[in-house]
Every structure is written in C-alpha cells, then in structure tokens.
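Removed from the display is one protein chain of the complex; every other protein chain stays in position.
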Amino acid sequence: MELIFFYIFAIVALASAIAVISIRNPVHSAIFLMVCFLQVAALFVLLRSPFLAAVQIFVYVGAVMVLFLFAVLILDLGRERFGEYLHHQSPIAIIVVVGLIFVIGLGLARGKLDAPLGKYTEAELVKNIEVTGELLYTKYVFPFEVISLLLLVAMVGAIVLVMKERK
Amino acid sequence: MDVNIKLFLPEIFITLFAFVIIGIDLVMPKGSERKHLARLGIIGSLAAINVLIINSGVTGTTLFGLFIQDGVSIFFKVLFLLTGIVILYMAMLYEEKVKNFKGEFYALILFAVLAMMFMASSNDFISLYVSLEFLAVTLYILACYTKEESASVEAGLKYLITGALASGFLLYGITYLYGATGSTEFTSISRILTGKEMSGFLAIGLILVVTGLTFKIASIPFHVWAPDVYQGAPTPVTALLAAGSKAAGFVILMRVMFTALGSIKPQWVLFISVISASTLLLGNLAAMPQKNIKRMLAYAGIGSAGYLLMGIAAGSVLGSGSVMFYLLAYLFAISGTFLAIVIFYNSEGSDSIDAYAGLSRRSPLLAATLFIGLLSLAGVPPLGGFIAKLYLIAAVVKEGLMWLAVVGVLMAIAAMYYFLLVIKRVYLLPPKVNLPIKIGTVDTALLYSINIATLILGIYPGPFTDWVMEIAKVLFRGN
Partner (left out) sequence: MLLSYLPVIIMFGFVLFLASAVLFVNKVVGPKNPYKEKLSPWECGMEPIGDADTGHFRVHFFVIAILFIVFDVETLFLFPWAVVLKKIGLFAFVEMFIFIFILAIGLVYAWAKGALEWV
C-alpha cells in the first residue's frame, strides 16, 4: 500500500520535473515546479519525517516560489524566448544524460545497501521534530551556525546586486 | 558540550572583523573612499594568522567531531589568510572600478576567506557541503560585483548556473555515500570501508562527489565556467578564484579522497588519473591561442588543476605534500601576477596580452614580477613552481603511473610555450607609448616580497617540503 503511494508521488514528481524544463512559458513551469515540490513533501511523509515535509512546503512551495515568480515577472518575457539561446546543445545534453542514467542504473543494479537502515524505530519517529531538533542543536551545531552566515551573505548579496546605493 | 573555542578562534576573529567592516561601512559618509576598511580586513587577517600560529599546537576535533583542526587545516588556513591579505590589497587598488557598495566588497572577500577556512576544517560531509555553499554564494556575488559591466554579470551568471549544477552532483553523491556507509563523518566512513568491497552505491557516490568537486578546482568536467568567469569578474575576484577557491577545493578533495575514501584507493586511482590527464591536455593546449591575459590564466589554471590532481591520483603522503607545496608556490605566483595585472590595468585600462608589449622599458618591476610569476607557473627552475611540478611528477612515478607523468612533462613544455609568448611581448617587443608606469611604495614592497618568496621556494625548498610532508601524514592516520 505504501509502495503504491510512493510510486504515485515519485512518478508525478518526475513528470512535473520534466514539465518544468520542457514547457516554454516560464510561469507554467514555475507552477509545475510547485507540483514537483509538493510531491517531494509527500515522499518525506512516507519516509516518516513530517517535519521535513513541512519545511519543504514552508520554504520551497511558499518562499522559493514567491521568489521564482517575481524573478520571472521582472524578466522581460514578452519577447525573450529561452529556446533561442540553446546553440544546438540538446543532442550532446541527451547523450550525457543517457550516459549518466546508464551508469547510475548499472551501479544500482549491481549494488546493495549494506549499511543499517535507520536506527530510529517507528515509535521514536512519531516525535520526529524532537529527533531532528536534538541532532540539529547538538551534533550539527557547526553547520547550523555556518548557515546563519550564509543567510547573512545572501541578504547582503541581494541588496548589493539589486539595489542602487542612495546618494 | 563539546566546544573547544581555541580550535576555532581564528574563524571567530575573521567573522567579527567582517561584521565590524559592514558596521563601519554603514556609518561612513556615502560615496566616500573605503580603503581603510580593507586595511582593517588585512589587520584582522594578520591577527587571525597570529592566533593560528600561537595555537598551532592545539589540534583535534570539536563541535561533536564535525570540525577538525590539524596540521593540514592550519596550513591551509594560513594559506587562505595570506591569499585574503593579498586580495584585499588588490581590491584596494581596484576600488575606483567598484562604483557602488565599496565597503561590502571587502566584507565579502573576508567572508569568502572565512568560508574557505571552514572548508579546511570540515570533517564531515554535512559541514563540508554547508561551508562549500557558503563560499559559493559569496563568490557568485563577488563575480558579478561590477554589475554595470555586462561581462561581469555574465561571469556571475555562468558561475552561478554551473555552480548550482555541480553542487547538485555533489549532494547527490553524498547521499549515495551515506547510503553505502551509513555515516557522513570522514573518519567513520574510512573505518566502515576498511576491508570492504567496492559496491555499486559506493562507486556512484564516489563518481558524483568527485564530479561535483571538480567545479571548485576548475577541472574536467566542470571547467567550462573558468575562462568566461576569470575574464569577466573583477580582477581581485579572479585572483581569489584562482588562488583561494582552487586551494579550498583541493583541501576538501584531499580529505574526502584520502581520509574518507583512502581505504578503497585502488578503485579510484584510474578515475582520478584520467580526469587529471584530460584536464592537463585541455587546459594547456587551450591556453595557447588566448589574447586576453586573464583568459589565458584561466586556461593555465585549468592546467594547474590537472597537475594538482596528479598528487591526488598518487594518493600518498608524497602526493598530498606536493599538492600543498604546489598550492603554496601557486599562491605567490598567482598573487604576484594578478597584482601586476591590476596595477597595469589601472594605468592602461587593458587586459589584452598585446598591450603588454615593451613593459620592461616602462616598468622593470612589473615586467620582472610577470617574468617570475609566469615562469613559476610554467615550472621553470629555479622557481617555486618548478620544484612543485617536480615533486608531483615524482609522486605519480613512485605510484607507477608512468603515462600520467609523461603527460605532465609534455604539458609543462606546452605551458612554457604560452607563458614565454607573454614574456616575449614584455621584454622583446617595443612599447607603443614610452611612458613609465607609476607604482606606489607599498605596492613595490609587496611585489618585491612576493617575488622573493617565489625565489626562496625555488632555490631553498628543503625546509618547506619537509614541513608539508610532515603535515600530510595527518591525512593518512585513519588507515
């Protein structure tokens, strides 16, 4: 039963991801991106981490999409079309992608996971947010603080690159 | 809680200085000169180097094993801070070209140095990825800082798009490695992998992680951004990309390949060797027809990444020690060359190689700096770059990779050809205008000391090579 849902979400996610890059109208591809993100959120629920699912919807479906739509609307899309900038690269791209899929598929077919699958039991994972919080604020404190610096730099960067300095 | 503040005190220093620079910038009168902020940044970097040297005996892991301070990280942090000092000085000379937000330019350079220091201390894939993204975001902003010029914006955009793709590869690879080993920490991955067979998951993870990291070091297959970005970005940022970002890429490549994946070395040697050889060929051959000096140095930088990868392919103490020595020699050669390029650009307003004709008659010091810097990059004795290439080639020969050594030697000759083309213009062709180029006293002192450093590394490399070989042993302690 769970597997059926997994396949539904995964297939819809893949299909919408392909739609994102193949549709010419950028607003439509942004909407498809939202569909893709929602499916990924559903996959997180299947993986017993509802907190990540909430993060996915909170950040990606909410905030990042706002940003995308603004970026898309700021661009002068009435006349610009993306296709004109691709200098016959698609055959090469297809070869590379097919090659990559082949290599990964081969590896997956021959490989087996010998690492233990998750040390938390179902009962512990009900308190998903506590598990996440405890790890994030003890073991992963270093990346956590680096993220604050990263966000600061992103903020400074947005202002520096977009605004004009007031005289 | 596992916090030993002594181990990351230099990082705290740099962070505070960057904050202070942003803060002072806010209260300074608008549109005024901001050179004092760069001086402040240089003082901060010197203070951090001082702290590093005082505490160099204190090593170990902290912050729950995610942060490591050992000989390698101390070496690279000093290297990054020295790079930062030179870049800040270069940015000071370049300030007139930055129209808006001058103060933030210095702060962002300091943040980039900070990110590289975090990378040098990463002992876990999570901290590696986060600090790598921190560096990437900072460099995306810096690359298109002179947004009035379309070349700079193009550089930033190309860097961003390839960077995002590469970081996707890296992250995807990390998930496979995590799936195969059940850990993200380098030392415990190494412990888990000891005596294990190569599995499919491991192979995919390894290929994807290495592919993702080739973006930072500008080697095949993620080298395409380098020429456009080097040419379009503001020159101090180009120097930062060339000297700093590449070294940061190699420190994490060394930690991943030697510390984490060292026990499956026989499986990845061929892979890295092929990348190394193809990068060597592409970089050095494509550098020949270039007309713009920054673009030529971009291809030469790709070639250098190929040489450095030889050290990774060797996978031994000798190999990684040579990588560190090469990066040290490379730092001095690159900073001298780029300093000369900035001073020349400020006077002439051109980066084209033809404009350098007759430079020796207009400014003997600039000409000599280019001479020493470029020949060190080419690997001509008795300069630092020669010893570095010699050690790298020796390292691969010792591991039985004769064919790679042959490619390395042949490409060193090719490199000599295109660098000598520049030297020929500088020394043998007559100048178009015969005005001398003015160089300030501090500039002169800095150029002299950089040139002397390159010469010392070439003539008397003994203590330095012993030092890096001693440091490099740390990487292999896990196995």
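Order of writing sets the labels: A and B. Residues in every chain begin at 1.
Definition applied: a contact is a pair of C-beta atoms (placed from the backbone, for glycine too) under 8 Å apart; a residue touches a chain by one contact, two chains touch by 3 or more.
Note that the coordinates shown come from a computational prediction; the quantities given were computed from them, not determined experimentally.
Across A:67, A:93 or A:108, the single residue that touches the chain missing here is A:67. Although one chain is hidden here, its contacts on chain B can still be listed: residues 1, 19, 22-23, 26. Across the interface with the omitted chain, chain A contributes residues 2, 27, 45-46, 48, 51, 55, 58-59, 62-64, 66-67, 70-71, 73-79, 122, 125-126, 129-130, 132-134, 136-138, 141, 144-145, 147-149, 151-152, 154-156, 158-159, 162-163, 165-166.
Here, only the chains that are shown with their structure count from here on.
The geometric centre of chain A is 30 Å away from that of chain B, both derived from CA atoms. Listed in rising order, the residues of chain A touching chain B in the complex are 103-104, 106-116, 138-143, 146-147, 149-150, 153-154, 156-157, 159-161, 164-167. Interface residues of chain B facing chain A in the complex, by the touch rule stated above, are 1, 15, 22, 30-31, 63-64, 66-67, 100-101, 104, 107-108, 111, 114-115, 118, 126-127, 129-131, 133-134, 137-138, 140-141, 144-145, 147, 178-183, 192, 196, 199-204, 207.
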